[in-house]
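Next up is a structure, given as structure tokens.
Of the protein chains in this complex, all but one are displayed in their positions.
For clarity, chains are labelled A, B and C in written order, and residue numbers in each chain start from 1.
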Amino acid sequence: MKSLQVVVWGENVHERKSEVVRSVYPDGMHAAIADGLRENGLEDVTTATLDESEHGLPEERLESTDVLFWWGHCAHGEVADAVVDRVQKRVLEGMGLIVLHSGHYSKIFKRLMGTTCSLTWREAGEKERVWVCNPGHPIAAGIDRYFELEQSEMYGEPFAIPAPEEQVFVSWYQGGEVFRGGCCWHRGNGKIFYFSPGHETYPIYFDKTVRRVLANAARWAAPRGRWVDSCPNVPADQAAEPIINRGPRLHQDGDEGYR
Amino acid sequence: MKSLQVVVWGENVHERKSEVVRSVYPDGMHAAIADGLRENGLEDVTTATLDESEHGLPEERLESTDVLFWWGHCAHGEVADAVVDRVQKRVLEGMGLIVLHSGHYSKIFKRLMGTTCSLTWREAGEKERVWVCNPGHPIAAGIDRYFELEQSEMYGEPFAIPAPEEQVFVSWYQGGEVFRGGCCWHRGNGKIFYFSPGHETYPIYFDKTVRRVLANAARWAAPRGRWVDSCPNVPADQAAEPIINRGPRLHQDGDEGYR
Amino acid sequence: MKSLQVVVWGENVHERKSEVVRSVYPDGMHAAIADGLRENGLEDVTTATLDESEHGLPEERLESTDVLFWWGHCAHGEVADAVVDRVQKRVLEGMGLIVLHSGHYSKIFKRLMGTTCSLTWREAGEKERVWVCNPGHPIAAGIDRYFELEQSEMYGEPFAIPAPEEQVFVSWYQGGEVFRGGCCWHRGNGKIFYFSPGHETYPIYFDKTVRRVLANAARWAAPRGRWVDSCPNVPADQAAEPIINRGPRLHQDGDEGYR
Partner (left out) sequence: MKSLQVVVWGENVHERKSEVVRSVYPDGMHAAIADGLRENGLEDVTTATLDESEHGLPEERLESTDVLFWWGHCAHGEVADAVVDRVQKRVLEGMGLIVLHSGHYSKIFKRLMGTTCSLTWREAGEKERVWVCNPGHPIAAGIDRYFELEQSEMYGEPFAIPAPEEQVFVSWYQGGEVFRGGCCWHRGNGKIFYFSPGHETYPIYFDKTVRRVLANAARWAAPRGRWVDSCPNVPADQAAEPIINRGPRLHQDGDEGYR
């Protein structure tokens, strides 16, 4: 079986601008995430960043990508709409997408959800406890009832998302809030997983359990077929039942229609 | 009880440019839709069109709108993004949205769904039969097992939408296709209903049953509360449980965060 | 407008057998729940209990019930299947159902969910904090970000339910667990809300906020139409399109079919 082709996209801005972040992720967060996936047996993992040409996501590369991870925070607005368009197109076709932490506010996640994706937040280095809602779910494989992160950024309800199709994790934070931090959706033919842990000032992507979750998620989100969406016109003479055109028309056979 | 404030938005382009459409809808499609709602007991129904200032949907008007109908086709691309933004914001807060026919490709519907919203189509004046999937659903109130439209534009599967939360109607067309033509979703705190009948070259919005469905839908989509979404920061000293800030931070108390 | 007809069903067993429970709910839990609803403006609220004939839920009474509350715990097994059948039938037709606390294991809730409805639990009198997931949801009307119960029974994830269509509340408990304690579903044409607070050894149904939630839920679950389900046979000569019977058959016209 062909190994899963995974691309980890990282904004890679704070890692260069902030000494704090650089000290935690000297090679960039994307590198740590990719290492975690490799550590868990995924063989074909590469990275892409904002400052590469086309943010490292040209059409041909996305074409062969099975699962894309997305971590962004301070530079969401700098991601070109053309790249967001093509990532969305690939997700709808069947590519898996794993959106991480502050990626809740990325253009691509808001685009696919249709909602604000906002939440309540606090950066206080508090403890997070992540609870498993379905112990048999492949994304929770290998985890017991819960796992803990010693320091985390609080993300709390209300989380402005469409109802998740599967709830894998719900988090609690030391300051008291709770958060639906592990959620699954289908959009088009693609699978989407949002996972909340991952603030850049804490070494969360070096955590063994978090790495296990990310690898599980990559495998869960593997493409399962491809839907190439074309909005086709089917003229009367090609209809399943014999019909003839009748009544007034705006379009001629073969028209593309208004889009 | 305050009567429901309904605004019917119509593109009103084909009605002026195409003699065929003008002959069917001399006062514009929005006028026919609004008349149908009034005929079914809705008292506070007004209209808005593309060529009005801000497309007739300035902030204050949307603010007091309970349910918005949306019909557009050839001019989807001319709708200003700022207006789409504010309609989306109001839907997420709780305003009802009824998207009609070719509105499946409107910016606002694609924005809220997160998918392409494409479909298969044919303009051949064929018969459409609309089947009821839940005879107790308020949007189907007053309809028997099905109703028919003598001439309709075919919209067929695959319909590229997220799974509907409720399926109210499924249509069949004379040429053989089927279509999930009556679908409900929640997004944020708002209710959304998509209803497929309504091609501009046929007198569909004068049909008594269609008008009944539209009025039913308006009542179903009435706001049920308001969610003003703010993505608040909750500083450590206001947390539900006493915590202190610890660990490295990127933000200061009171920061807006990156959006 | 006809006032909503609400019936509060209470098992009323522990209230009589356990001195502790009787001291908290001397008139029975059902009475306290009903009082809370009346206090919040619902006018037509009555009660029913296990030891009444047909558990107080004969067919004619259910027929005119708009919303049914269900609290049970130690005597789930004593509820007659015939009564469960008729409650299910009424929910599918359109009656609202509010399932409370230990009712997660009631026959009617398991019947409607199709899953075990199990959870993790601990009776330690610990604090519960209930967080709002959609501040605009009618069931959360009048509540701020969260409310607290000084003593509660812990109900924790995994909660073995189908994915909720709307998440209204998520709870946290002092011992650390989290729980999806406020969930909405449609089944057939009826609305179902599960609300977790309500252990019988604590005065939870005297809490002002809990009472507000229960009244909100009753109004949210009000019937919206009626689906009388008959699984009809439509003979060939009554089909929408003219067809003739052909091929071998097992049934004759007018057969009821196998059920």
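Methods note: a contact is a pair of C-beta atoms (placed from the backbone, for glycine too) under 8 Å apart; a residue touches a chain by one contact, two chains touch by 3 or more.
Since the model is a prediction, treat every value here as computed from it, not as a measurement.
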Quick one: say which of C:26, C:41 or C:114 touches the chain that got left out. C:114
Using the touch definition up top, pick the residue from C:14, C:55 or C:137 that touches the left-out chain. C:14
Even though one chain is not shown, chain C touches it at residues 14, 18, 20-21, 24, 73-76, 88, 92, 102, 105, 111-116, 118-126, 151, 154, 156, 158, 160, 162-163, 165, 174-177, 185-188, 200-202, 227, 229-236, 239-241, 243-251, 257-259
Chain B residues touching the chain left out here are 120, 129, 131-135, 145-146, 156-159, 163-167, 170-172, 176-178, 180
Hey, which chain A residues sit against the chain that's not shown? 93-94, 129, 134-138, 140-141, 146, 165-166, 186, 188-189, 220, 224-228, 240
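Everything that follows uses one rule, which is that only the chains that are shown with their structure count from here on.
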Chain labels contacting chain A and also chain B: C
Going by the contact definition above, tell me which chain pair has the most C-beta pairs touching. A-B
On a C-alpha centroid basis, what's the spacing between chain A and chain B, in Å? 27
For chain A and chain C, what's the span in angstrom between their mean Cα positions? 35
Measuring centre to centre with CA averages, how many angstrom lie between chain B and chain C? 31
Multi-chain touching residues of chain A, meaning two or more other chains, are 120, 156, 158, 163, 165, 176-177
